[in-house]
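All protein chains of the complex are present and in place, except for one that has been dropped.
Chain lettering (A and B) follows the sequence in which the chains are written, and residue indices restart at 1 in each chain.
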Amino acid sequence: MVVNILLVIAVLAALAAVESRKIFNSVVAFGIMGLLLCVTFLLLGSFDLALIQLAIEVALLLSLLKFTQATGEKEIQKGWALLNYLAAVILVVVFTWFSFDLFRNLPGAGANVQRFLALNLFNLLGVAGVVFGAVVGAAAVLRPKGKDKEAGG
Amino acid sequence: MNILLPLFIIVPLAAAFIMIPAARLSRKLPEIISFLATLYLLGATIALYWSRPSNLMLQYKFGVNLVLDGLSQLLLLAVTVVAFFVTIYSFSYMQKYTGREKYYTLYFLMLAGMAGVILTGDLFSLFVFLEMAAISTYALVAFGTQAEELEASIRYLIIGSVASLMILFGIGLVYALTGTSNLAEISRHLPANANFAKGFITALFLAGFGMKAALVPFHSWLPDAHTAAPAPISATLSGVLIKALGIYAIVRIIYNVLGISPQISLILMVLGIVSILAGVLLALWQWDFKRLLAYHSISQIGYVVLGVGLATPLGIMGGLFHLLNHAIFKSLLFLNAGAIEHQAGTRDLKQMGGLSRKMPVTAATSLIASMSIAGVPPFNGFWSKLFIILACIQAGKLWFALAAIIGSILTLSSFLKVQKYAFFEKVKQGFEDLRDAPWPMCAAMIVLALLCLLVGLLLPYAVGIVINPAVVALMNGLGYSRMILGGQ
Partner (left out) sequence: MMTFFVAALLLSIGLYCVAVKRDLIKIAIGIIIMEYAITLFFVASAPWRGGEDYLAQVAALTGLATTIVIVALVRRLYGRYGTLDISQMRRLKG
């Protein structure tokens, strides 16, 4: 029950994050959504890295806000064609509807546990590679000069 | 022999991890490591073919689950060949960039990711490796950090991460339905009455991997990314990445895991035809050499999907053969475009002219590659397109055959334009003392051009040794599970 209430608030927070005019409020709403989801993960009995993920992501977004001085006032509502909205909404409705339908037909919990998978060594290596790649990639993108003869900036 | 298989992933990963510390020791060390590592990968792939073609190998220790069959071997060959020559080419081309050790680090992470996607027998590992390749590619596209490179990269990243999340959602659904992520076990545990679920999962995978492969409704990121990236990266992206992450994954899952049905086959063929025609028509208007090549990538990938989607032995053979050929000639063309940009400083075809006198190696190799992609006999592209068109006729799909022929003619005309404007006619002003590219770049281009010719001339061997085992692997269909797990 508690989980359900948390989840409903999380959805509202997500909507607020998407639709808020001020970009700062957007980030705050996103943080609230993330926090609620992290509590849900805890209650569902699986504490995982999501809390660390959330902390890092909010910090990154805030640093981005500070760097770009973005306030979101000259927002972004103008000019998008009605068609685009329509296509997006149709996609979203169909997608959600199909997923709902699918979830109803899933077998019950524990219905078909075939084989307990030990922690896969290659997945571990792979995730290490992914995170390493992201860090090196970010460093590569943030190099002050891309080419030797470039004017900089 | 069994130790060879994990090394395809571990060697590039290790190379990536030691690259930055090694650069502290010596400026030359990253290049030496890259050369040795890619040479090893190429050698090991050839050794696999040498020892026993199309053998199947499994590893179950520590939850590591790797599978090698004809199809993975074919993709592995394409990846390692392109990676080796692109690395050699990079030695010269990347000189003007800063932070080269980061470039090689990301490059090897991309290679490890592709090798992992190709070799893994586990759906979830496949996602992890796919993500590894994708994330390093986003950064590599933006490596020059100019405005247009960053712009291309962010577009690619947005579409790429939506695709990744769709794929992950599909994998989660498969896992929830069957309780396993082992590719071979999934087909056994799919509930018999789960047609709706199967359809939804197939749609998710088609959309997700279709975005990675840049099939036509999902292609918008590809021209930007291929144009903006450094030339060696464009060559790798177009030559192998979209195939390993997109085509290979979708084909493996549809054929060997979920099972192919006439409806999915039709969807694949229509996607293929639309990609062929849309890609080539858009390419006709381009004057930017790399952007033109990028649109042709969409079109040529369409041929691969059309052939594989036919689901007949001849069609699959043509499609997979075209996949290998496209890896060779399209990466060569991107390397040509890079050589011109490196020497003449332009990608605009209108500004070039008469380069065949100033850059003979680039001109000759690009002529060979152009004839290959346009399907001129006896080059390799001719044979694979011929197989695909014959397969269409054999299957009674005359309209598809006709569309494939039209696409081929338009491709030819587009590349005649390239040859005319870039290499023939008079030498333009300012290009009087142009020289050909440095020797590592020339060497890479020459060998790839020779491969175009050799694969075309030694057709029976190429098909017999490399392609047929892959066709057998796909035609085996859901028998994949039996082949790996045994029994039943």
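Heads up, the rule we're going with is that a residue touches a chain if its C-beta (ideal position, glycine included) is under 8 Å from a C-beta of that chain, and two chains touch if they have at least 3 such contacts.
Note that the coordinates shown come from a computational prediction; the quantities given were computed from them, not determined experimentally.
Across B:83, B:112, B:139 or B:337, the single residue that touches the chain missing here is B:139. Interface residues of chain A facing the missing partner chain: 3-4, 7-8, 10-11, 14-15, 17-18, 23, 26-27, 30, 33-34, 37, 40-41, 44, 46, 48-50, 52-53, 56-57, 60-61, 63-65, 67-68, 70, 72, 74-76, 79-80, 84-85, 87-89, 91-93, 95-96, 99-100, 103-104, 106-107, 109-113, 116-117, 119, 123, 127, 130-131, 133-135, 137-139, 141-142, 153.
Residues touching the missing chain, restricted to chain B, are 124, 127-128, 131, 135, 138-139, 142, 145-148, 150-155, 157-158, 161-162, 164-165, 168-169, 172, 175-176, 179, 223-224, 227-228, 282, 286, 291 (touch as defined at the top).
What we mean here is this: only the chains that are shown with their structure count from here on.
Chain A and chain B have Cα centroids separated by 29 Å. The residues of chain B lying in touch with chain A in their complex are 6, 9-10, 13, 16-17, 20, 62-65, 96-99, 102-103, 105-106, 109, 112-113, 116, 120, 122, 124-125, 128-129, 131-132, 135-136, 138-140, 142-146, 149-150, 153, 173, 176-182, 185, 189, 191, 194, 196-197, 200. Across the complex, chain B is touched by residues 98-99, 101-102, 105-107, 111-115, 117-123, 125-127, 129-130, 132-134, 136-141, 143, 145-149 of chain A.
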